[in-house]
Every structure is written in C-alpha cells, then in structure tokens.
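I am attaching a structure below and will ask some questions about it afterwards.
Note that one protein chain of the assembly has been removed; the remaining protein chains are unaltered in position.
Chain IDs A, B and C follow the sequence of writing; residue 1 opens each chain.
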Amino acid sequence: MKGFAMKKIGSVGWIEKEKPTIGPNDALVKPTAISPCTSDVHTIWAGAIGERTDMILGHEAVGIVEEVGELVKDFKKGDRVICAAITPDWNSIEAQGGFAMHSGGMLAGWKFSNFKDGVFAEYFHVNDADGNLALIPDEIDDVAATMVCDMMPTGFHGVELADVQYGDNVLVIGIGPVGLMAVAGATLRGAAQIYAVGSRPNCIELAKEYGATEIINYKNGSIEDQIMNLTNGKGVDKVIIAGGDNDTFATAIKVLKPGGIIGNVNYLGEGEFVKIPRIEWGVGMGHKTIAGGLMPGGRRRMEKLLGIVKAGRIDPSKLVTHKFEGFEHVEEALFLMKDKPSNLIKPIVIIK
Amino acid sequence: MKGFAMKKIGSVGWIEKEKPTIGPNDALVKPTAISPCTSDVHTIWAGAIGERTDMILGHEAVGIVEEVGELVKDFKKGDRVICAAITPDWNSIEAQGGFAMHSGGMLAGWKFSNFKDGVFAEYFHVNDADGNLALIPDEIDDVAATMVCDMMPTGFHGVELADVQYGDNVLVIGIGPVGLMAVAGATLRGAAQIYAVGSRPNCIELAKEYGATEIINYKNGSIEDQIMNLTNGKGVDKVIIAGGDNDTFATAIKVLKPGGIIGNVNYLGEGEFVKIPRIEWGVGMGHKTIAGGLMPGGRRRMEKLLGIVKAGRIDPSKLVTHKFEGFEHVEEALFLMKDKPSNLIKPIVIIK
Amino acid sequence: MKGFAMKKIGSVGWIEKEKPTIGPNDALVKPTAISPCTSDVHTIWAGAIGERTDMILGHEAVGIVEEVGELVKDFKKGDRVICAAITPDWNSIEAQGGFAMHSGGMLAGWKFSNFKDGVFAEYFHVNDADGNLALIPDEIDDVAATMVCDMMPTGFHGVELADVQYGDNVLVIGIGPVGLMAVAGATLRGAAQIYAVGSRPNCIELAKEYGATEIINYKNGSIEDQIMNLTNGKGVDKVIIAGGDNDTFATAIKVLKPGGIIGNVNYLGEGEFVKIPRIEWGVGMGHKTIAGGLMPGGRRRMEKLLGIVKAGRIDPSKLVTHKFEGFEHVEEALFLMKDKPSNLIKPIVIIK
Partner (left out) sequence: MKGFAMKKIGSVGWIEKEKPTIGPNDALVKPTAISPCTSDVHTIWAGAIGERTDMILGHEAVGIVEEVGELVKDFKKGDRVICAAITPDWNSIEAQGGFAMHSGGMLAGWKFSNFKDGVFAEYFHVNDADGNLALIPDEIDDVAATMVCDMMPTGFHGVELADVQYGDNVLVIGIGPVGLMAVAGATLRGAAQIYAVGSRPNCIELAKEYGATEIINYKNGSIEDQIMNLTNGKGVDKVIIAGGDNDTFATAIKVLKPGGIIGNVNYLGEGEFVKIPRIEWGVGMGHKTIAGGLMPGGRRRMEKLLGIVKAGRIDPSKLVTHKFEGFEHVEEALFLMKDKPSNLIKPIVIIK
C-alpha cells in the first residue's frame, strides 16, 4: 500500500509498504479524512522524537473499518469510525491506574507515527480495536470528527488538568488549534472570564467565538502586566498552556492565584529546564500546582467528545481553514502546517 | 420598619418590627429587588420548618448597604450588594470542613426566614458581612442578580453534586426555576445529551434554550421507559433531581448507569423514607452514588456565579416571568408562587 | 478435571469437567490455596444470583500458572500468582471510565462462580491474564495472599467509598472478615476513633488489634444511642457498612454528620428497598452521601495491596481461623462458612 512517510529526519515522501497485519484484538481502518499536526512537523524537521526511517506519518484520521481480529466484539467491516491519536494498551498497569496514555512507559500510548506507522496511508492498524475505536454518529461529518482525534481532546484535557470550576477566571496561553479548543473547553466547564493570548486575526476571531472574553496580545506589553491590570492585581484562578515555551511557565506562575493550577498540554520541544520562579511560587508553599499531560485516548473518550459535538455544544470544524480533496494532497497539507501561513489554523485532507 | 411576615402557619401579613441591630461583623442592607421562593410557600402553608410567629419572610434579595459593623473591611454604606439565601458562619468547624451550609448544625446555614427574619422588609440583617456579601458588577441588573441568590446556586449545585463531566448524558428531573438552572449548569459543565423532565410549555421552551436536548413528558409514559428507549437501554451517566418527591429517587436509580451519581437539590417535604430499589441499586454494590445537599452560600460563591453572568455565559433573568414594581406587591408575588399559574416560572418585585 | 460445584440451588458436590481452554489473552492457573466466601453460601443456599447448574464454586484462590495464551506478555508457566475475585474486561467502556468491576454490565466484572466456573477446581481460567494476574512476592505466604483476593480489597474499598480522611471518626458496621479489613483499612487511612459494631469475641479481639478504638455491641442498646453517647451527640464523619441488612442504612444516616459519607460493601440479599429516613437525611439536602460498590479487581489493585502486606503494614492472615490441608477439604470449609461456628472468621484450604 501507499503511505506518506518520514524517510529520515528532515525528509519526507511517498513510500510503498505491506498492508499491516492485525492480531486477534486489532482492526485495520481505511482513512477517509486525515489531518497533519504540528507534532508531525516537530517529528520530521526538529527530530523531536529522534530518528525514524520510512515511518508513515500522521495520527489524526477517521475512516472505515476494513477488517477486524477474531476477538473484536463491537466493530465490523464497514463501520465508520474514529480513532484517537493516542491508542493505549487498556490492560496495562498504567491504564488501570487512570493513566492509559502512559501505558508501557511515559508517553508510550502515543503509538501512531512514533512507535508504529501512522495514518497517512491507504490503511492503518489499530491496536485493541474494542478499546480504541468509536463509531461516528451520522450527524457528525468527517471534518468535524477529524478534529476530535487530537485537537479537541488535547485542548479539553488542558481544562481538566487545570480543573476549571464554575466562575473561574482562566488564562489560555496560545490560540492555535489546541489552544482554541482549550478556550471552548473552558467555556464548557463554566469559566467566567477567559483571557486568551494570541495575535493572529483569524485565531483571535475564533477564540472570541469559542468564548474568550479578552484577547491578550504580547505586542501590547508583557502578559503579566496585562493580566494583572485586567484583574485588579488579583491574577487568575487557572492557567492553560497551549503554546509558548519553557519560559511560559514563569509567566503562568506569576499571574496565578494561590490555590490555582497550571494545566499544560504544550509539547516542550527544547531547553533543559522548565524554570519555576521561587518567590512567586510562594517559596514552595503557595499552592500553585503545576500539571501537564498527554491527552487521554481511547473509545470512551472519543464517544464522550463526539457526544458533545452531536449535542451541538461546540463545532470543532471551525478550526479547519484549508480543505483538500484527494489523498495525494497530504503532502501539501503537511507543508502548509510547516509553513504556517497567517490564515492557517488547521488543514484537512478528504480522501475520496 | 415594615415587613411582610408569616404570622403563623397558614397566615401571612404586613407587620412592624424594629430595624435590626448589627454586631461588629455584620451589615444592614436595604433591598432593591426581592423574589419569593417555593420554599416560602412550604414554610407558610405546609409548615415545613415548623411553627413561626411574625417571622419576616424571604431569602432572595439584592440591595444597598445601609450600615456595617466596625470590623467589616470590604463593604460600606451605599454598596450595591447581593447576599445568598444561605449565610454561613465561616469560622465554624463545618465551614472549615467544606460544608459551610451546615454551620451550626444540619441545614443551619439557612438563616433567613428560618432562624431569623428574612429579606421581605425595609432592611435586613447580614451576619458576617465580609464573608456573606458580594458586590454586584454594574453590567448585571437587579433582576438577573436576584436570580443568583438561590435559583442559580441551587441548580448549579445539583450539577456539582452529580459531578457532571465532559460528554456525560444527564437527566434533569423537574424544570421549575431550579431545574432550569440545573439544565443551564449542566450545559456549562460540558454535558452532551440533557434530558429534561417537565410538561409546562414555557418551562420546556426555556429548558431547550438553556441546553436541554430532549424533553421527557410524563404524559408520554414512564420516565424510565422513555429514558431507556432514548439511550438504547444504556441509561444516563448522571441524574439531577430538582423536582418530584421521594419516589423520584427510584426512577433515578433505575435509569442510572453503574458509576453514576444522583445529585439532589429538591426539598423533600413529606413521607418517612426515600426508598432505594435494592436490585437496581446493584444489591448495594452498583456504584450508584446518591448525593443531595443544600446550596453553598457565601461571598466567594456569589462572586463566582456573578462572574459567569457577567461573562455572558448565561442569562438567569429569563427565569423571571412576572415583574412587579413596588414593595407592596410582594404579597401578590408570593400568592402567585403559591397558586402557580401555568405561565409562571419566577416572579420578582422591584423596590423603589 | 475435578471441581467442587453448585449442582443447583441448595445442592453442592464434586463434578468432572473438561479443563478450561484459553484464548490468546488468557491464562490457566492451578490453585494452591482457596477459601470459601459468604457469597458462595448466598449463591448456593439463598439462590442469590439465580439458578446455576454444575457451576464450579469459589472466587478466592492463589496458585501457579499452568499455561498462558500467545498474547500474554508478563506471565508464564510456573509463576506464583494471585487473581482477584473480580476479573474485569479492561478494554471495556466501563473500565475506561474507572468502573472496571461493572465491565459488561452492573456487577459483571464478577465472573468466577457467577458467569463462569470458579476456582474450586484443579485448574481455573483467567481472562485477560496481563490485566488480572499479579505475582506474589516471596515474602507473602499463600494464606495471607488468599485473603487479598476478596476480603482485603472489599474491606479497603469500603474505606475508599467512605473517603476516610486524617482524623475522621469512623463507624464500621459488621466485623466479619470484610468488616475487619475495613477496620484495618480505616486505620491505614488515618482514622481517629473507629467504632466497630459486633459481638463475637474473636472478631472483637481482632477488630481491636486492627485498630478499632471502641466496640459497639447491639446487646447494649441501639447503635444510634451508643454512637451518639460516645460522640457527645455529634455523630461520626464516615460510616462503612460491611454487615447487617437494608435497615442498617437508616442507622448509618442517623449517626452521620452532614458532609459525611456512607461506604457500603455489604451484599444486600433481600428486601425490596433500602430506606433512607427523610428527616435525618436533611430532607434531601444534608450532604450525607450514600455510596456502595463492588470491590475493584485487576492486577494493579492486587499489586498495590500485596505491597501493603509486604511492607508489614497489615497481616491479613489473622483472619484465618480454620486451615485445612488437601483439596478434598473444600467441602468441609464451605459448610463451615455456612454453619458459622462462633469461633470462625475465615477458613482456608491449602492444596498439596
């Protein structure tokens, strides 16, 4: 079969591979919509996860079940399904402890385009199909559904990590597609004021639509100063980090109230240390909790998020600014993600 | 001063009383908007809390601070304030343990028109003003603010008790004003499907506006049957009870999934026992948790909920179907609450 | 192979069956120690789970792995293992949501001697071996380990359901083997006073050894009166129910403080309703939460509890009052459990 692959660090292209074989618990899926992710870009051009050879890329796809293993109970050939970017081993110790995304080791629930071939192929392999696939309701089209593979669960997990409660004032740093979903997720957890940090016009517009009440543009001064002004010096209850770098945490600590929580879902690609300012962290005793985690995957999570979309609470398809028709356009979509034109939020490729 | 009072069980009328005196931590407030509550009706005509003599009624009011005690730091004469229906003693053991509403004994945080005079008077007394008053933002008018005294916090607390999470399917039983706020609160906690039980047209309409996806009308069969049909026999993740009676719990248990939670905020006025069906409760081992509690009061809670209103997430003033101008109309408003005409959701009286 | 079975309701005996066959994810275990449980007695003589024909009994066993399926990674023939009484399907929706014990339906994680043959046989079948087996540390003998299959996890789960916190005063109702483990578990969660309800001398002695500070004997008056006297009328913070019947809940509600929790792990065998007294339950608003649930099973749980035993925090083998050598004694051990002589807490049968 054909797949679009990372040939080595810095190099991509089309390759031919054997169609994956499946075990008794697994499934084979034929994608109908796929989307490249910033982490594909990190993987290829920054070498973020190390060298890979002829590894098929991609971890955001919806599709049609082609084949299932003999022990799979709930899915069959022809089902229209979603598979999360993270596909845990559900009988692992880690999953039993509530951290399925780290089954088999830290971050090891991230298998697609990391430990095995990804979804930018004619077919892709899904481990533990009963645990990792979910049916897509008829009401939800492929575009919206594809945004539920990674963007929506990652953004929403930031809200969960920050444990947003009714009436919390929340700062969301970064309003790329994940940050935008964090804004929407904070709205859907009862946040009061949502301060969103960003500067690109279409992201700002969508942030407001998803519930941001104020936009913080770094061009207007430091984030700290702007937040402290807007909150009469009180700071915010919670911070969600969906962009920036290691230094973003110092900003977050400074504007966070005692008893507050930082929920990070940003992939930190460089630098040796995240540095927490000692004084503003209450000399270790300020109850400013720092949390960060990979999004949860799995069937139940997908069903829950699709349920939110189906009920009309949110339309994640608004993230999609560039839409291609035909598998061959995946390369173009990926380079778009790399080059980030100013009007891009998220591209998608519809396959046939 | 003049007040509208319960003279004894079954009898109400205008009385004259001394203006309350305040201690060092207290405040005196002059109401500008008041609203009668179903529990006023229970108190007077059902004798729900026992005999009371010449007790001024009412626990939903916003107003202007008239006077504060010498130790009050954050409020002063002239401030436009809200006071929750529940006014805890914040230094009590119970408050320190997170259950301020039961400070001094079960339900004893409910002081207005229960253990002391209520708010249907020219002035009302607020214990621990720094802990129990909150400033009303200019953007919020008295009508909306008055709905934050009891309706919104009670409905939202049902959602908290049921611990609604992203994508949960939720049943809300009862769509009077509290149930409607529970619907809105479930929406603002990320519920997927919200099934709302009710039959009055204007309540149904408002339930849909606040986020209900399906209306369950008891005239169309049992709630159990309807829910099990709508959920393909799976039942719901959470139930919020905001109406009905003791028997409502049996229904809730039957439609609840294992691992689910019932959050009750309905005042159970009669009957010796709430009866939990043993088999459907998993012979005691089904992880169907039954929770119920009085709404939290206090300044922080009021500030948080006002923040949600200010951010435009919800408009609680939609609950108000009948609006009176002039303190003298409180009697009319109260009898409206007693008689419940079919178009009533909630009345309000604007003073001055 | 030989097994000791329920032939039909009210009748037990030895039967011959085919050795179970295993699938790719499963294991076959040869038991080395087994213990009958009160629920075996309910199953046989009260018909608690309905009619069963020639179903092998038992769900508490440790043993040696005889064979594993081709996909099993972490266990091999010859391993000394424990398997919990509850063996969930770990890739189920329910497990993903934190309620593995209800995978496949309410209580359906309980498979042994319920939906499939139990452990009183020459060999028993374990579904999802990687998820449901655990190695037994050398320091722990078979007697102690067998008490970790069901008694210790069930008792400790009562403590978790009641969410015992540092300094809580806790009432444990019932001090059979599960209640005794609840006492020990409450001690190991930092309870202050532990009031244990029971009357049999050896249970009382062991309850004190496991941490009970006061024994409540129903012969000395009602539990309510005794608890209210001992607590100066304040009641307790938490109640764990590990014995009694439907009416026990009324007692628990009456002595529970607002904000308290009841954690039930008692199998409720009869009666239509558990009745919650309305007034003492705070007319639905007293924040007295009622929780009840089947113990969690699975590998991680077993490893955690074995870790506690290995660290010397608790010796669960003290529960064993009657020890038999030889598989043939399982019948005698079971009838002991049925007849409950006054000196019995828990029997065990060592095989070979």
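Simple rule for what comes next: a contact is a pair of C-beta atoms (placed from the backbone, for glycine too) under 8 Å apart; a residue touches a chain by one contact, two chains touch by 3 or more.
Please read these numbers as outputs of a predicted model, since none were measured by experiment.
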*So which of the visible chains would the left-out chain be touching?*
A, B, C
_Of A:Y123, A:W281 or A:F324, the one touching the omitted chain in the full complex_ = A:W281
*Out of C:E122, C:E303 or C:E332, point to the residue that touches the absent chain in the complete complex.*
C:E303
*Thinking of the whole complex, not just what is shown, which of C:R189, C:K238, C:K275 or C:H329 touches the missing chain?*
C:R189
*In the full complex, which residues of chain C touch the absent chain?*
156, 160, 165-169, 185, 187-194, 211, 213, 303-308, 310-313
*asked:* Applying the definition given at the start, please give the residues of chain A touching the unseen chain.
replied: 94, 97-99, 101-102, 105-107, 241, 246, 250, 258-259, 264-278, 281-294
*Provide the residue numbers of chain B that touch the chain removed from this figure.*
23-25, 71, 90-93, 95-98, 100, 128, 130-131, 298-301, 303
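As a working rule, only the chains that are shown with their structure count from here on.
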*asked:* Which two chains have the greatest number of C-beta pairs in contact?
replied: B-C
*Round to the nearest whole Å and give the separation of the Cα centres of chain A and chain C.*
41
*Of all residues in chain B, which are in touch with two or more distinct other chains?*
none
